[in-house]
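For subunit A:
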Amino acid sequence: MPEVPIRMPKMSMTMEEGEFLSWQISVGDTIAKGQPVAVVATDKVEMEVESEVEGTVTRLTAQEGDTIPVGGELGYVESADDEGLGDLSDLLG
Partner candidate 1 sequence: MRDLAKEPEVARRALETMWTARRFEEAVDQLFARGLMHGTMHLSIGQEASATGTCLALQPDDLITSTHRGHSHCVAKGADLTRMMAELLAKDSGYCRGRGGSMHIADIATGNLGANGIVGGGIPIAVGAALAQKLTGSGKVVLSFFGDGAANEGAFHEAANLAAVWDLPVVFVCENNHYGMSMAADEAFAIENISARAGAYGFPGVTVDGNDLQAVYEMVTTAVERARAGRGPTLVENVTYRWKGHSKSDKNLYRTREEIAAWQERDPITRFEDVVRKAGSLTDPEITAARKAATEAVRDAIRTANAAPGAPADRDLLLDAVYAAATTGNDGVAKKGVEVPA
Partner candidate 2 sequence: MTTTTPTTSQGDVENPTDGPGPAGSPQAAPTTDGGAADGGRELTYAEAVRETLADLMDHDERVFLMGEDIGVYGGAFGVTTGLLERFGRERVRDTPISEIAIVGAGVGAALCGLRPVVELQFSDFVTCAMDQIVNQAAKIHFMLGGAAQVTLVIRAPAGSGTGAAAQHSQSLEAWFAHVPGIKVVMPATPADAAGLLRAAVDDPNPVLVLEHKLLYKQKGEVPRNHHVPLGKAEVRRRGKDLTIVATSVMVGKSLTAAEELAGEGIDVTVIDPRTITPLDEDTILTEVAATGKALLVQEAPRTAGFAAEIAARIAESDTFHTLKAPLVRLCGLDVPMAYGPELEKASVPQIPDIVAAARQLAKSGTA
C-alpha cells in the first residue's frame, strides 16, 4: 500500500517554514482523516497538523526543534484510501 507523507502545512499567507515541536501519534497507530497528529510552530504561534488521510503510521522522521519548509515531509502514513486524492506529488511534475 502506498505511503503518503505528512507534510508541514502552510498555515498563513506568509508562512514559509515551521518549527516541528511534537508528535501526537506513534508508529503503528491507526489514524483517521483529519485527526491531529503533530504540533508545529510558526511566528511563535503553535498549531496542530491534521492528517489528510486515514491509515497506519509507518515512519515519523521529524524531530523536536527541526525547521522544515512548507510542504516538507514530517512522517509517513500507509493509506488504503483509494477514493481520495492521494498525495498529489505524482501530478505535480
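The candidates were selected such that all candidates are chains of the complex that A comes from, given by their letters.
Basically, contacts are C-beta pairs under 8 Å (C-beta built on N, C-alpha and C of every residue); 3 or more make two chains touch, one makes a residue touch a chain; residues count from 1.
Quick caveat: nothing in here was measured; it's all calculated off a predicted structure.
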The one of 1 or 2 that touches subunit A in this complex is candidate 1
The subunit A residues in contact with candidate 1 across the complex are 7, 9-13, 16, 34, 45, 47, 52, 69-71, 82-86, 88, 91-93
